[in-house]
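Shown below is the structure under consideration.
The complex appears here without one of its protein chains, the remainder shown in place.
Chain lettering (A, B and C) follows the sequence in which the chains are written, and residue indices restart at 1 in each chain.
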Amino acid sequence: MSTQLLKVSGISKSFPGVQALKDVQFELNRGEVLTLVGENGAGKSSLMKILSGIYSKDSGNIVLEGTEVEIDSPKAAQALGISIIHQEMNLMPHLTVAQNIYIGREPRTGLFVRARALNQRATELLTRLGIDLDPRELIENLTVAKQQMVEIAKALSFDAKVLIMDEPTSALTEAETETLFNLIEGLKASGTGIIYISHRMDELRRLSDRVTVLRDGAYIGTLDKADIDIPTIIEMMVGRHIEEGARPEARQHAHDDVVLKVEGLNTRHLLKDISFELRRGEILGFAGLMGAGRTEVARAIIGADPSEGTLIHIDGKPVKISQPSEAVAHGVGYLSEDRKLFGLLLEQDVNTNILLASLADYTNRFGFVNTEKGKRKSRDYVKALRIKTPSIHATTKNLSGGNQQKVVIAKWLARDCDILIFDEPTRGIDVGAKEEIYRLLNELVAQGKSIIMISSELPEVLRLSHRIVVMAGGRITGVLNNEDASQAKIMDYATRMGDEKEQ
Amino acid sequence: MNATPVTEKSPLRKPDGRTAGSTRSFLRAKLQQSLAFATLVVLLAFFSLANDAFFTWSNISGILLSTAVIGILALGTTFVIITGGIDLSIGTGMTLASVMTGIFLVNMQLPLVVGVLGGIATGALMGFINGFNIAVLRLPPFIATLAMMLIAQGLALVISGVRPIYFSSVQGFRDIALGTFIPGLPNAVLILFLLAAVAYLVLSKTILGRYTFAIGSNEEATRLSGVDTRKWKIMIYTVAGLFTGIAGVVIASRLNSAQPQLGAGYELQAIAAVIIGGTSLLGGRGSIMGTLIGALIMSVLINGLRIMSIQTEWQNVVVGAVILVAVFTDALRQRRAGS
Amino acid sequence: MNATPVTEKSPLRKPDGRTAGSTRSFLRAKLQQSLAFATLVVLLAFFSLANDAFFTWSNISGILLSTAVIGILALGTTFVIITGGIDLSIGTGMTLASVMTGIFLVNMQLPLVVGVLGGIATGALMGFINGFNIAVLRLPPFIATLAMMLIAQGLALVISGVRPIYFSSVQGFRDIALGTFIPGLPNAVLILFLLAAVAYLVLSKTILGRYTFAIGSNEEATRLSGVDTRKWKIMIYTVAGLFTGIAGVVIASRLNSAQPQLGAGYELQAIAAVIIGGTSLLGGRGSIMGTLIGALIMSVLINGLRIMSIQTEWQNVVVGAVILVAVFTDALRQRRAGS
Partner (left out) sequence: ASTDDSANGGDSKELYIALVSKGFQHQFWQAVKQGAESKAKELGVKVTFEGPASETEVDNQLQMLQAAIDKKPDAIGYAALDPEACVPLMDAAKAAEIPVVQFDAGCNSDYPLSIAKTDSLGAGALAATHMAELIGDKGEVAIVGHSQINSTGVERRDGFVDEIKKNHPDIKIVDIQYGEGDHLKSADIAKAMIAAHPKLKGLYGTNEGSAIGIVDAVGELGLKAGDLTVIGFDSGQAQIDAITNGMMSGAITQNPIGIGEQTVQAAYDAIKGKTPEKIIDTGYFWYDKSNMEDAEIAAVLYK
């Protein structure tokens, strides 16, 4: 048995207006993790979709265990032992966890599904994988992170020879990520070949046996374990050098105006007595484990979900917010953690998406929209954020995940809110672009805007936030100044489930 | 291979946030049914008090009988609606099936069983064609079945020669709907309940039912999971067609004739019953029990208004208003549960 | 990414800065319309060859006139369908509007302008109520407007006392639809085209139009972007109601009477026209031009079949088949473009 599992060469793929892949190649061995990196829109997902039978390739060949194969449908890929965790979630929200995992492969007697066997099988799988989920729970009741875990469980349930993971951790926090890494170790040991895509450099360092780099749809090179060095990789990816790991300058914020004051926010199911202040020119980080309630705080503040007993002051004045439109009218914008469901009009073009929140600015009093002015604005943002798109009239659905994220960011930048709540703003964004976004956030606060940044990446939280609010179990367990904060400290507060609270 | 546009109709999360555990959602499903059920009970109580003639066995069995046809159509279309589709051809399709039954039994003098199966098969065939048009040719369900509705309507007229076909000569045909296998209960009602039981089993216990929900929930994800959604969609529309065919036989038997002009408008009534029963037009959600209750609400309401001698022109106003209230209660419940 | 200059008619858009991708999607949108347009041309050519009487000014103006009512309804409902909703109440709502116009003008003898505005306002009010039920009470559009359809139908009968209201006594009323401001062209047609122009402007140039598409694409994302989707949805249904009201006045004028039993079934025709014109029931996609072409396809087809003396019972079969073919062509195009 040779060690080579998969050999891919000469793959090209073009979409209308885009050459997504040009003559790409790579090899995958048994029992190794091959990390695939590249900027947003480099073609990583497209390549994986070709391997999993979702896209058809224009040219090139795929050799699996020494034989050339044609993969023309997801089913064919499954049959060949290729399994994928999609970058964008692909679950049936109205079905349960177990039903989702085994869709198409239900244990049955004749035409009847054996429900008990199904749930039992799912329980076994989840236990084996160390994932804490009730197989009978409906997907729609799960958070994004838990949904991601279901995706992972589903992909692993195939006992595939080749397992593709397209940014599996983008919605996960440390603890789940840890679980996943343990699983990966186990799979490696049993000979599975894993293709791993991520924009998180620390993961890459930890996991990779080899790294293959793509840029602009072309194959750049492959590094063996011994040669893996992050700055080198980043340079291969983006073609220039990037500084990492800075911390914000300490700032004397205590005397600045409080622009947003939240007091006594409760929600029926989770949040208990949330109170905090946001000052002008401040980036206030929100850290916590999955399900700590950070997203729920944001949604409650902007009136997307109902809350109880909340007092909100903006610029010192009490306001009542029961709809997101009222929040925006008060200058509070919210960038959702889930761009596909809550952020984008996928079927509309980039221009429409960028202008969505600020359309009124381009509208005269008779309701007519000044199209030209709007388009100029969105072209500016496409340029400023380096959104990779054939034009502002391209359908947003066809952009790569990271570029879609940039479109959502552009939408809020265009709205020019004084207070911005960014929920996982860099989810799925490449290192280079991340730096740009960090720079952008810093510029915004320098202009006097204030930002709440919810992030599950602790380095990011530490890198940007002037102060850090830590949540656990629907409560605020601590507020730290950046100077006093460290990953360990944050984790400590994030796991405090009691009600002791420090200010 | 191609990139099918993913329709964003069924967000993974409801807009108003997430809800608690599976017990909650289980209770919720029960609650929904019991709310529709409560509406039904309120209506029954109201009409019983308002008029003595209402709560008599004769009238109740009359109500059940009048639920039979719409109910059978609604059962079949529940599957289609759960996939996120719609079937507008069930009304006139039923008519075409009844006309074909007439052709088989009266004109061609085939044996009873053969003729009846032929009528049912006509329905299934129409369903199959709908499924093909929708799943393979990818026509929007609304328009594909609208076209089929027109075609079936025309064909029913053409094939029958624009006149009713009478089954007087066919021994035993009338008993299909009006015989009383269970004394006092017309067979049509029995057929309705049996079909409801079958539909319940199919929807909740079989692979077909599972894929019906899966497709309605996220068709693209289902397809990417290796399920042959085309095949299953064709199957689901064929099932709806089967029910349409059965409804055609039942109505023909009840009227002892195939009335080629009947049927237009039945589809809206059946769809209304399904939706009142809590099935979502967005797909992914629904139940057979709900549909049955929805159909009963409609026929109890109409019968009650008739028994109370409410003027015909007012009846529609009241039915419309009750539908609004019934569905509003449901919307309210959902909002409560969601917050 | 290369900037290909494109020449185009719209003066608001300048050719520079337009890139390859946008040209393509622009061409694609045009292609879609031109495909529906091609169907229309094929039908026109076919009927012209088949029967001399078809392509005469008198007949063409007759076709246009017969498009007016359905066309106006279809224009309004295009907005609703682009939001991903549906409006089943437009048919009987139109009837209620025409009855109210009769009440205002004949029974109450109000001045012509006031009565007409009153009729239109009736439509708008129904639209507003639909919008409220859907946006605020969160009822599913299908069921909310189905209920409104029944209520409007009942009220039209009740208010009119189940008899037509004749406008013979109202000076100038008939000219609203049948006068010829442009010689040879009935005003109803002029009204249709003017309304189409207005609808086009609103849909493509105003903020209401933008939000219509946005809501249809992803309502929750639109709401989270700070758009008051409730307000806008109410507005959009009210706009549809306005068109319904205008259609009510036009049909009353054309018949010189308000016929309270009319209208059921018109909604399906109007919706069919919208969808044949390329608007998607899933929301987010659609055009006024397409709707106009869709409505014309339907009325050309029906008129042609009548001129050719095709038996009434066959007409439905043919219409159904043509709808399938027309929409299939469109589906094919989409598949091509998508792959």
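What we mean here is this: a residue touches a chain if its C-beta (ideal position, glycine included) is under 8 Å from a C-beta of that chain, and two chains touch if they have at least 3 such contacts.
What you see is a predicted model, and the numbers here were worked out from it, not measured in a lab.
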Touched by the hidden chain, restricted to displayed chains: B, C
Contact footprint on chain C, counting only the chain that is left out: 51, 53-54, 56, 58-59, 62, 65-66, 69, 157, 162-164, 166, 168, 178, 186, 251, 254-257, 259-262, 264, 302-303, 306-309, 311-313
Chain B residues touching the omitted chain (full complex): 50-53, 56, 58-59, 62, 65-66, 69, 157, 162-164, 166, 168, 174, 178, 251, 254-257, 259-262, 264-265, 302-303, 306-309, 311-313
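The rule is short, and it goes like this: only the chains that are shown with their structure count from here on.
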Between chain B and chain A, distance of the C-alpha-averaged centres to the nearest whole Å: 42
Centre distance in Å when chain B and chain C are each reduced to the mean of their C-alpha atoms: 29
Residue list for chain B, restricted to those that touch at least two other chains: 1-3, 5, 8, 11, 15
Per-residue multi-chain contacts in chain A, two or more chains: 304, 341-342, 346-347
Residues on chain C engaged by chain A in the complex (per definition of touch): 1, 12-14, 17-22, 24-26, 202, 205-208, 210-211, 213-214, 217-218, 220-231, 284-285
Chain B residues within the chain C interface of the complex: 1-5, 7-9, 11, 15, 88, 133, 137-140, 142-144, 146-151, 153-155, 157-158, 162, 264-265, 268, 271-272, 275-276, 280-282, 313-321, 323-324, 327-328, 331-332, 334-335
Chain A residues within the chain B interface of the complex: 53-56, 72-75, 78, 86, 89-96, 99, 103-106, 108, 111-113, 115, 134, 136-144, 147, 268-269, 296, 299, 304-306, 338, 340-342, 346-347, 397
